[in-house]
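As you look at this complex, bear in mind that one protein chain is not there, while each of the others sits in place.
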Amino acid sequence: MARAVTPRRKALNTVAAWSVALIIFFPVLWMILTSFKTEPSAVAMPPQLFSADWTLENYSEVWARSDYPRFFWNSVVISVGSTLLGLAIAIPAAWSMAFVPGKRTKDLLMWMLSTKMMPAVAVLIPMYLIFQRTGLFDTKTGLVLALMLMNLPIIVWMLYTYFKEIPGEILEASRMDGASLWKEIVYVLTPMAVPGIASTMLLNVILAWNEAFWTITLTTTKAAPLSAFIASFSSPQGLFYGKLSAASTMAIAPILILGWFSQKQLVRGLTFGAVK
Amino acid sequence: MGQITLKQVRKSFGDVHVIPGVDLDINDGEFVVFVGPSGCGKSTLLRLIAGLEDTTSGKIHIDGKDATDLPPAKRGLAMVFQSYALYPHMTVRKNIAFPLKMAGMNPAEIDKKVEYAARVLNLANYLDRRPGQLSGGQRQRVAIGRAIVRSPSAFLFDEPLSNLDAALRVGMRQEITELHQNLKTTMIYVTHDQVEAMTMADKIVVLNAGNIEQVGSPLELYRRPRNLFVAGFIGSPKMNLIEGAEAAKLGAKTIGIRPEHIEVGSGPWSGTVALSEHLGSDTFLKVDAGELGIMTVRGSGEVNVHTGDRIQFAPQADKVHRFDANGLRLD
Partner (left out) sequence: MSTQSTRLASRIMVAPSVIVLFIWMIVPLAMTLYFSFRIYRLLSPDRTGWVGFANYTWFFKSPEFWLAISNTLALVLGVLIITVVLGTLIALLIDQPVKGQGVLRILVIAPFFVMPPVAAMIWDNLFMHPQNGLLGAVSRAFGAEPILYMEQYPMASIITIVAWEWLPFATLILLTAMQSLSSEQLEAAEMDGASALNRFRYIIFPHLTRAITVVILIETIFLLGIFGEIFTATQGGPGSASTTLPYMIFKQAIVAKDIGRAAAGGIIAVILANIVAFFLMRSIGKNLDA
């Protein structure tokens, strides 16, 4: 809304908005600050916002004591892999729903979303058994599959809303121009939907990165991503705030940075294309 | 070649019969315009010919071969869409080259054809731009370029000028007509604008509720509308239609007289001028003629009549159209 306001009003707004934003951000900030404190000053009373004895010791200790690169790499493979696989399956489905809608398209979409409402815990034991039996337990392949299926409804829905914005005449034009269905999707639809696909990818990488149920229950060591890394850290480390904060910061830093850099696409993705 | 024949073509969406059954012959090289009010099925008929929709029953022959079940790409037709349907992520060059690339033509030949099309359509300076950077008229030309490089057996146009402003529309209309004269390829053109139909067509197909009301050359339709619908649809301003005693005198249920076929000054009819529009070249009068109803009268040049005046007027006797109770022409 481009409405003229007085400078005084703008200053007031700025102060208010920044206060609220800092309150929301403060827990993350406090965690990051704590990760640079020595253990005694991390629990010092009264608390110190900036401690005098800055240290990187927490990080070096966490790094030395656990195999962070492996957890990190597992997280990358699982979140990116599940997202790409999901896109490969979802793009044709979303094409169908958006450009050849039938009477039951809406129901189908809603059914897909409703599969996400099933509490994961409810099927934990069967999933555990299935994963053990099929050799998928504690493998990256297994988690890629699981997280792909978990996020597939969201991916389909987001792509569907983006595709619907593309005029069907353009796809018909490509059909008149002699493009097969496959070429129509590869040469015309996908390039036109790049911004939407990018947003969808980003959001789903984040959702997969932050998933902390299947990633913890269906892994032990080999395929465990950062969510398992942090869960394992909190129990034996007990109240070593500095190290716990350092480990936590290391777990969320990659995705936090990715999210901040791609803010624009992400905001678009976050709204699921459903709000304009 | 570009000869298209429709035999008893029908199209239904569920219980809605959009095209109840159409027979039509389109000869090679003809410029055929489908015209009718919105929702009359003209676009559906075009999409059936294009292969973008299935016929419910009936046959479509293209150059003597049954094309009813062929996919759009195999019919050898090219289409220009209302929204132009350009590929926004490709340059003009790539847009025009796309159908050739899909056909697997070698790059050198593609380049030659694209350059040729660009020259013909005055697009040579814009080949590396994207559609988003072009004006409406230029986009329209790119869409036409994409169609002509394929050397199709017929062009299909779906209301291609409706997104352009009035001045541009006149220009593009002439360009398309010239294109037809140069290429001599069959063109099927859909519009709701009867001026476009009259100015461009060799043959006009007037559609109403999925039925063909009349097929003929523009002047045939103008001179001898087969029924009331065509009489009312073709011609601008619209033909005056009169019922009652005046019509009965001529042995008809309804009589029609075009505004330009009424002489002002003297005559059997009289009325009060409710509105007068003086354009210089023409004068349009809206006359409240009592029992006859509101009549539109077109006077050539400047006519010295103003709102509120009472005038006498008469139809040119040989230009009166007579219709029976079913709305069909009486001769």
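Before moving on, here are some points about what is shown:
For clarity, chains are labelled A and B in written order, and residue numbers in each chain start from 1.
In this section, contacts are C-beta pairs under 8 Å (C-beta built on N, C-alpha and C of every residue); 3 or more make two chains touch, one makes a residue touch a chain.
Everything quoted here is computed from the prediction, not taken from an experiment.
Considering A:S114, A:Q132 or A:T220, the position touching the chain not shown turns out to be A:S114 (whole complex). Residue in contact with the omitted chain (choice from B:G2, B:G36 or B:G51): B:G51. Residues touching the missing chain, restricted to chain A, are 1-3, 5, 10, 13-14, 16-18, 20-22, 24-25, 27-28, 30-31, 34, 42-43, 45-47, 89-90, 92-93, 95-97, 99-100, 102, 106, 108, 110, 112-127, 129-130, 149, 152-153, 156, 181, 206, 209-213, 216, 226-227, 230-231, 234, 239, 241, 244-245, 248, 251-252, 255-256, 259-260, 263, 266-267, 270-272, 274-276 (touch as defined at the top).
With the whole complex as reference, residues 13, 47, 51-54, 71 of chain B touch the missing chain.
In this section, only the chains that are shown with their structure count from here on.
Chain centres here are Cα averages; for chain A and chain B they lie 54 Å apart.
By the touch criterion stated above, chain B contacts chain A in their complex at residues 50, 52, 71-73, 77-79, 81-83, 85-90, 98-99, 102-103, 146, 150. Partner chain B is touched in their complex by these residues of chain A: 167, 169-170, 172-180, 183, 187-188, 191-192, 194.
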